[in-house]
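Attaching a single structure in structure tokens format; questions to follow.
A protein chain is absent from this complex, but the other protein chains hold their places.
Should a chain be cited, it is by its letter among A, B and C, assigned in written order, with residues numbered from 1 in that chain.
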Amino acid sequence: MMATVRVQPPAKTPGLAISDSRQLMFGKCPNPVTCGFDLVIGNGTVFPEINFTLPQMTIEQTTWRNVTDHYREIGEAIVSTARRLRIPGIVVEFELLPPMTENPAWGAEVTRILSDRLRRGYEEDGLHSALRVTPVDIRDIVRPPNLRSGKEWDLMRRSFDQCARAGAHILSIESVGGKEVHDEALMYGDIAGIVFALGVLAPRDMEFLWRNILRTCREYGIVAGGDSACGFANTAMQLASQSLLPEVIAAIDRGASAVRSLVAVECGAIGPSKDCAYEGPILKAITGIPISMEGKSASCAHFSPVGNIAGAMCDLWSNESVQNIRLLSGSAPEAFLELLAYDCRLYNNALNTGRADVYRAMLVESDVRINVQALVLSPESTVRIADAIVSTTGHYRKTVAAALECCTVICEALEAKQLELSRSEMLWLKRTEESLQSLPENEDSFIASMMSAYGHLIDPSSYGL
Amino acid sequence: MMATVRVQPPAKTPGLAISDSRQLMFGKCPNPVTCGFDLVIGNGTVFPEINFTLPQMTIEQTTWRNVTDHYREIGEAIVSTARRLRIPGIVVEFELLPPMTENPAWGAEVTRILSDRLRRGYEEDGLHSALRVTPVDIRDIVRPPNLRSGKEWDLMRRSFDQCARAGAHILSIESVGGKEVHDEALMYGDIAGIVFALGVLAPRDMEFLWRNILRTCREYGIVAGGDSACGFANTAMQLASQSLLPEVIAAIDRGASAVRSLVAVECGAIGPSKDCAYEGPILKAITGIPISMEGKSASCAHFSPVGNIAGAMCDLWSNESVQNIRLLSGSAPEAFLELLAYDCRLYNNALNTGRADVYRAMLVESDVRINVQALVLSPESTVRIADAIVSTTGHYRKTVAAALECCTVICEALEAKQLELSRSEMLWLKRTEESLQSLPENEDSFIASMMSAYGHLIDPSSYGL
Amino acid sequence: MADLQELSDALCSGYVDRVKHITKELLENGTPSGTILKEGFIAGMDIVGARMSKHEMYLPDVLQSARAMKGAMEILQPYLKESGVKATGTVVLGTVKGDMHDIGKTIVGIMLQGAGMEVIDLGVNVPPEAFIEAIRKHSPQLVGFSALLTTTMLWMKKTIDAITTAELRDKVKIMIGGAPTSQRFADEIGADGYAHDAGGAVITARELIAGLKGTEVSSHIPKVAK
Partner (left out) sequence: MADLQELSDALCSGYVDRVKHITKELLENGTPSGTILKEGFIAGMDIVGARMSKHEMYLPDVLQSARAMKGAMEILQPYLKESGVKATGTVVLGTVKGDMHDIGKTIVGIMLQGAGMEVIDLGVNVPPEAFIEAIRKHSPQLVGFSALLTTTMLWMKKTIDAITTAELRDKVKIMIGGAPTSQRFADEIGADGYAHDAGGAVITARELIAGLKGTEVSSHIPKVAK
């Protein structure tokens, strides 16, 4: 059965698809997506998105049989758990590991195994489902990274193509254009360098990359899901969790990173966005696409300060990733799918009994006052950052506007005693806001100054500079 | 700092401590317990109870150093996670493994490691906490089990004593008196044998066992927490989840098993009851003690059909048990403590903002119509079963009354179309109800008939028969 | 005159007396005891096992059929001995040292009996020496280990090593099971087979015993996707 794709095009209004924060609700979005085996995402029901990876082993010709056994086992466990818990619908994400993109046929073979098992689940148990496939962005294997040509780029395109042919329903990627500058700027807490990476370099690569991905999606009639700022904002979140960076930097980076992720939608992606894209709510507010989010359910992949609030506006609820190892009950993917399924029963009960507003308020209030990264993730902050982005033009200015709006939101919360920050965090907030305010209005002069500081790290032609 | 125990004695009213099901609420109970490092359980806040076990290794003299390293590592991880997530209070459960009860000094050594780490957490971070220690009931190593004398019984008493001295704040156990009959009766779906085990044998052993445990607790000024029907109702739940038994049997077994667990409270236990005692709500309704429960959060230990409803009336929220193995984020105990902490933020937000009724309704409604085991766990069913238990005398008649009330609750739900059961499940419900109704009113004649069928499995003197 | 089909049906329904009655009738009419065993009892129990694996039959009903078979076997046993028909296999079963979880192991034992095997159940907390002693005494084709604790699983490995040291390893096939175990763990410790549940245990046991005797496995139980 060919995957049917009924697509409502993203609202083309200049403003926001959702301008009232009370409408930014889990399970509902202006532009629901139908894909895979008759799964309708964002149309009144929150579904689990189960994500899994290999245990401690290498991926080589000699271990490939063992690798495919793991994915067959996981496919079986997912469908039987869905049957046991009467899960109505599910997105299964297969995040390729590097060798599976370097050998496109390997990634395609696993895609086929999972897609066929879901087809059988649909035909035998009536399980609605869709398979999201996320090839690896291997272009930064060479430094400075060669993003628009070369062996890696070619392998990546073939990986997208062969996975699409092998039965993927949704394509996504955690792209790394601009990361070579962002990593450096992040370590020095240099907001100008961060803006150069997120507002100048990344959008240019995203446009090049996602035009290609859309071509593949149209060719095979499958959905272009979206990108994730994992290499940017999640790195910042991890550094903050290791107390290597102030949390305000991670919060500002999160808001600013929405602009580069938005480019995927501008190129034709229709969601669901990637689970580790915590900037998802901002994309949903601007374009109305359904989004996948992760929080406490992803404690198996990394810890986070936004365990509950991250779910306040989700259309899919994910566990980010967990190895196929045995716990006392069964495999870890089975255990985390049970967790996701019960969380989703609460979302859907709230939606079906008019309690959605109350439940969303509980999810937000439980985290928002405890952590600055949770503050910028609240529905209210989300709409304000989204509004700042659409109220200016050009990815550079939009990125600066988003970052500044984050600073304003944080300052207001501090004044209203709704948030507390340490002395050093306050110092970094002030220093960062001042740097942002002193950035040039004109993009070209900004690029010139950044090239002197960071130019040695990039290959300009990879960004069309 | 000596663990302070401020105890409100369980309400001595002949009726129920909680007779209105709306009062059976998470985080609140008539008889809160203060124990450990100034932790107040059941007095308006739900705390996580983190439970953990060893990975794949043997416990021997040669591996003992490695064993204690694991528990030191776990203690460290728990306190640092509590600090990171600002968890106000926590119960840490150390479930001994057989060699640690067989060598009481081993169990005591691990108790000391964990208790000292929690003391430091209290002194340095202000973390309120209590350590629950659960020695192993090793008396059924010999068949038929010798419950009131012999080497095993002696080692068990010394294990309780040495763990109490080594810094335990709460003592619990999953006792197995009557299991030798219950296992057999369960396999044949023989409700009479089940009642003989739960209503005649188990209560007699519970009384003998818990009198001894109370003596130890009073001697060391620590809390007698409670028992768990893990060897009875959880075995039934597991058999039902493997489709080896009809779910109605597991549901009826759950209700009936409250009577034997109640004996611990009758002997002086004041809670918190054990996390895997899903009969906890019935104990809370009758005696007002605080209870620990587990649901979706225990998917690491075993799967269950009561993931959300199990939390509707909990005072502690537990993960049952997980090995100290690495996930992508950190250790599995850290990952599941983060999960428990975020779930508890929702309970406590609901309690502090007047949304408790709404949230409890969501937890109940999400499971209650999908599964018969969830139905008997609802607040309404809980109060009805509790009422049936207190409305008659003698453990035998109480057990029959509880089982019959479960049948009635299920039949009413079926008639009201609030539940669906397969044809074979309906058949088993009818057959079981009829057998229960035909059981003799007089306990002695019941015992006589049961001894002919199951007498060969037990040592009568172990039950004072 | 009742035939083998009726015997197997009566067995599936667990009618203890009817099964005994038909068994006697068949013997009186000269039906070979081996045929009654294979095409009556074992065929019937195979259907029971298949239904259980497809969750169409609960354990109590399965045990009722097993009880019926056990009852009739007492009648058939002398005839089988006389005509030299041996049980399809002998299995020594036990929960390894330090572990007292037993209900899973017990269920497996009953199902193996239902498949016509002679089962010697050593109970719980069984040290390696006890397994070795049982192997020498009963010379089984198959030894089954059960464990439910991560801290007793490795006693399966230690027991296999002890059996190897006692130079008995090539005399028996070894099968394992229990919640924390898996096929991967079985391969790691050098066991010959693993099964997730009782239904699987019968299939694996048959394959291993047949493998030992080099005969083809004939069983009606569909291979359940593990």
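Simple rule for what comes next: a contact is a pair of C-beta atoms (placed from the backbone, for glycine too) under 8 Å apart; a residue touches a chain by one contact, two chains touch by 3 or more.
Fair warning: this is a prediction, and the values are worked out from it, not measured in the lab.
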item: In the full complex, displayed partners of the excluded chain; value: A, B
item: Selected from A:55, A:126, A:221 or A:460 as touching the chain missing from the view; value: A:55
item: Residue, one of A:323, A:371, A:399 or A:462, that touches the chain absent here; value: A:323
item: Residue in contact with the excluded chain [from A:22, A:86 or A:143]; value: A:143
item: Identified contact with the non-displayed chain, of B:38, B:76 or B:459; value: B:76
item: In subunit B, positions touching the absent partner; value: 76, 326, 328-329
item: Contacts of subunit A with the absent chain, listed as residue ranges; value: 53-59, 97-99, 138, 140-141, 143, 183, 186-190, 235, 239, 242-246, 323, 424, 428
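FYI, only the chains that are shown with their structure count from here on.
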item: Subunit B and subunit C, separation of their C-alpha mean positions in angstrom; value: 34
item: Centre-to-centre distance between subunit C and subunit A (centres being mean Cα positions), rounded to whole Å; value: 51
item: Distance from subunit B to subunit A - Cα centre to Cα centre, in angstrom; value: 40
item: Per-residue overlap in subunit A, given as positions that touch at least 2 other chains; value: 328-329
item: Multi-chain contact residues (two or more partners), subunit C; value: 150, 180
